[in-house]
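Missing here: one protein chain of the complex. Every other protein chain is in place.
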Amino acid sequence: MITNLSVPPMITEAKLVELFHQMWLIRFFDEKVDEFFAKGMIHGTTHLCVGQEASAAGACAVLEERDKITSTHRGHGHCIAKGADVNRMMAELFGRETGYCRGKGGSMHIADVEKGNLGANGIVGGGIPIAVGSALTSKMKNLGYVTLCFFGDGASNEGSFHEAINLAAVWNLPVVFICENNQYGMSGPVKEMVKIANIADRAAAYGIPGHVVDGNDIFAMMNVTYEAVQRARNGEGPTLIEAKTYRWKGHSKSDAKKYRTREEEMEWRNNRDPIARMKQVLLAAGILSEEEAARIEAKARQEIEEAVLFAESSPMPSLAILEEDVYA
Amino acid sequence: MITNLSVPPMITEAKLVELFHQMWLIRFFDEKVDEFFAKGMIHGTTHLCVGQEASAAGACAVLEERDKITSTHRGHGHCIAKGADVNRMMAELFGRETGYCRGKGGSMHIADVEKGNLGANGIVGGGIPIAVGSALTSKMKNLGYVTLCFFGDGASNEGSFHEAINLAAVWNLPVVFICENNQYGMSGPVKEMVKIANIADRAAAYGIPGHVVDGNDIFAMMNVTYEAVQRARNGEGPTLIEAKTYRWKGHSKSDAKKYRTREEEMEWRNNRDPIARMKQVLLAAGILSEEEAARIEAKARQEIEEAVLFAESSPMPSLAILEEDVYA
Amino acid sequence: MREITYLEAVREAMCQEMRVNPDVFIMGEDIGVYGGAFGVTRGMIEEFGPERVRNTPISEAAIAGAAVGAAMTGMRPIVEIQFSDFITIATDQIVNQAAKTRYMFGGKGKVPMVLRTPSGSGTGAAAQHSQSLEAWMAHIPGLKVIQPSTAYDAKGLLKAAIDDDNPVIFYEHKLLYRTKGHVPEEPYSLPIGKADIKRQGTDVTIVATAIMVHKALQAAVELEKEGISVEVVDPRTLVPLDIETIVASVKKTGRVVVVHEAVKRGGFGGEIASLIAESEAFDYLDAPIRRLGGKAVPIPYNPILEKAAIPQEQDIIDAVKETVFRR
Partner (left out) sequence: MREITYLEAVREAMCQEMRVNPDVFIMGEDIGVYGGAFGVTRGMIEEFGPERVRNTPISEAAIAGAAVGAAMTGMRPIVEIQFSDFITIATDQIVNQAAKTRYMFGGKGKVPMVLRTPSGSGTGAAAQHSQSLEAWMAHIPGLKVIQPSTAYDAKGLLKAAIDDDNPVIFYEHKLLYRTKGHVPEEPYSLPIGKADIKRQGTDVTIVATAIMVHKALQAAVELEKEGISVEVVDPRTLVPLDIETIVASVKKTGRVVVVHEAVKRGGFGGEIASLIAESEAFDYLDAPIRRLGGKAVPIPYNPILEKAAIPQEQDIIDAVKETVFRR
């Protein structure tokens, strides 16, 4: 039990240290991917969540293993936070047979079904109804699990958002909707794309609670998600959480970022870095020392290097698998 | 100018009398259609708005001729209220060449483009984005017209509702959304299909005003729509109006109405009949006498009989037109 | 054997599965006390309750997507989309999610769901309620596509669809709902991917789907009177397609007419005709392959126009004769 910090009951000191490590892992994973894309070493496209680590890590921290998530095109963080193996993730980006999808999915389709990650999604808003369906299973089979549904501010303007949340609300399903509002949908500033201050205010349209949270504060993320997960697990229905955050990088592999200023970026990088903020708290609470923090950071960095080695040394899929996996 | 009643400025006594007549026209039209369907004399299906006359007549009363509407599967009332000729409407239902759509559209697709009626729609929620597009034209060409967009309570759960209203809101378009909440979407009670008290509350999700109005009170309808139309015309953007009303008949041609009680139906018929209510007000205000009211009612009934004669005596479309009208 | 309607056969297949398998449930608009737009689910909510016969808001994308999510996590949902035209609102969830999930995930997960939906014209519901868009779904890898033409086939194929571990689109033709046929009372399954020869013949093959099977059979009776022996092959399932049975028939008869209600241009008849042309049957063809399909128009309301928009018995007779008397 942690007494000097307000955290959900299952969050031990060890777990906090693990989360600190996890955030680094997410960051280094995506920075490495960024590097490879810049060098043209990876095929396709990718969407990085550097700067958004706390919302993924914080939200998933309060889940049980049996709980499920649905993720997005910007999904590496969610995937790691739900317990995926970075080796297999990196292998997927390299298009290898050892990847989560045997090289068939790539960045936008990594799923880790055994760990309850029902998949990234290349369709903005595409995962929201799926999360509702997963929650329906939990309710109908009385399985007690909760489904966390991640999506972006931009996705909140898709019809699927509206239809799915309403359905979850009227059926009172155990699902928590987490809108990661990183201020832009590709290039569209949220201020121009909705006429309201908070996406969370849309919860009222479905008769469910809505909460705005600082998505770069992992403690706030854990607390607000924990409460929503508890509600869901207790049969009290869905919640909409809006995590205000920011993506440090461009939207995808090439982005001149004309739609925002460098000053704005610097403000978020310098003053609201979720990892730096967590570190400060852990240091202040005496949970970590500077040395331990540095060691964890280095370890995460090392793990990503190893993931790259794993990926690079993994075999390419054989052409024979092209027509496999279409049908079960 | 009417001094003893609160009505929008353009509503004269003569206009009120005209509206009284119009409501009867709507009612008799749909009752006649009901009769024909029951007898198997009309092909296809239909959706009657008996009991909902005031929302159509009241909303359209404050429009100018250049203003536009989009309508729904339950669209005969809107169509008449926007100035359509009942002869050509009836002819359409009879599948005749003289019908609004040359017999190609039927009940669900009557449009009267010259009068600004952009059409009924067989797709629930299908007309909402179209109304937004029509409003966009008005804004881009600076035409000053307003578009009234009708849809049902059920339609408010379609993704198109969400996407289109948000778009209209962020673009500040001259469109007024009118949700005719007749308590059911086919058989689905609105109480089970949304978890909120008023559909109008959804306006807050888009940062636009929302109003609940007694849809069976034509005066209330006129006033609230007038205000919204004024806002739209003044460049202040869209409004969502929810008109609480009730359909007296079944959903479409065959409906055992198991999803509601006969008592509920009687309550609405006996105590909230929009025509009876208007009549009472007009009598009390001295605008109509009982005799005049009876004469107007009889006239409307007669016009529908004539519409039937017109339809019956109109030619069937020739097979030659089958492949016409696909492309402009 | 007892006779029941196609509609009852569909309902019976669902009810029998739901009695034995608690993972099977159905959701859709107005499928509760209303019994669905066509009455297919009538009585089901009374038997299975509102948890397993789930009345939904009018939200096709969410319904289809919720089915995908439920299927991925262990349920076997049946979705009723009130008219197949409304698939247009749920297309992303069906085509980009349900159909592709397993492949994108490299063989992980499965999506055992059935999407049942009424299609076709003939009810006067006009352009937005009368389409036959099965060719779309048949174009999508990862989906299976079924179009039963009889009560017997409907029951057996629906059981097979529910038992299948993949997303299956199950088209029910509105005008077939009231048609009757002999249907065993006990549950049975028909193989998905096996055509059925609905009538044996030697002079010409008609490959017909859904309601066109019946028009073809009527045409065959007329043609018989003129000494033309018609074989009617009903693919029953478009994906997978039993091309072997079709090819074997064409090799036997040397002449073929393919007929469906869907618009001819871009309809699945083009696929069937091309497969025949690409097959060993090509060398057996004594006349060009004929295709019949709907005219390139939205379905009109007026009943005379409506009928004229799609092939009728006489059109089939004419096409067969042209094929048979060629050269």
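A, B and C label the chains in the order they appear, each numbered from 1.
Operating definition for what follows: contacts are C-beta pairs under 8 Å (C-beta built on N, C-alpha and C of every residue); 3 or more make two chains touch, one makes a residue touch a chain.
It should be emphasised that the depicted structure is a prediction, and the values quoted were computed from it without experimental measurement.
Colleague: Identify the visible chains that the left-out chain touches across the whole complex.
Modeller: Missing chain, whole complex, touching shown chains: A, B, C.
Colleague: With the full complex in mind, choose from B:H21, B:H76, B:H109 or B:K195 the residue touching the hidden chain.
Modeller: Counting the whole complex, the residue in contact with the absent chain is B:H109.
Colleague: Touch as defined at the start, partner being the missing chain; which of C:G74, C:P187 or C:G266 qualifies?
Modeller: In the full complex, the listed residue that touches the missing chain is C:G266.
Colleague: Check the options A:G185, A:G210 or A:P238 and report the residue that touches the missing chain.
Modeller: A:G185
Colleague: Out of B:L25, B:L93, B:L118 or B:A243, which touches the unshown chain?
Modeller: Looking across B:L25, B:L93, B:L118 or B:A243, the contact with the absent chain belongs to B:L118.
Colleague: Using the document's contact rule, name the residues of chain C that touch the chain not shown here.
Modeller: 61, 85-89, 91-92, 95-96, 99-100, 103-104, 126-128, 133, 135-136, 138-142, 239, 262-263, 265-271, 273-274, 277-278, 282, 288-291, 295-298, 300
Colleague: For chain B, enumerate the residues touching the unshown chain of the complex.
Modeller: So the residues of chain B touching the missing chain come out as 68, 70, 99-105, 109, 111, 113, 118-119, 121-123, 126, 128-138, 140-141, 147, 159-160, 163-164, 166-167, 170-171, 324-328.
Colleague: By the contact criterion defined above, which parts of chain A meet the unshown chain? Give residue numbers in ascending order.
Modeller: So the residues of chain A touching the missing chain come out as 43-45, 92, 95-96, 101, 103-106, 108-109, 121-126, 154-155, 157-160, 185-188, 192-194, 255-256, 258-259, 316-317, 319, 321-323, 326.
In this text, only the chains that are shown with their structure count from here on.
Colleague: Can you name the chain that lies farthest from chain A, using the mean of each chain's Cα atoms as its centre?
Modeller: Ranked by distance of C-alpha centres from chain A, the top chain is B.
Colleague: Going by C-alpha centres, which chain would you call the most central?
Modeller: Chain C is the most central one.
Colleague: Measure off the straight-line distance from the CA centroid of chain A to the CA centroid of chain C, and report it in whole Å.
Modeller: Their C-alpha centroids are separated by 41 Å.
Colleague: Just how far, in Å, is the C-alpha centre of chain B from the one of chain A?
Modeller: Their C-alpha centroids are separated by 46 Å.
Colleague: Any chance you could list the residues of chain C touching two or more other chains?
Modeller: As it turns out, chain C has residues touching two or more other chains at 56-57, 59-62.
Colleague: Give me the residues of chain A that touch two or more other chains.
Modeller: Those would be 159-160, 163, 166, 170.
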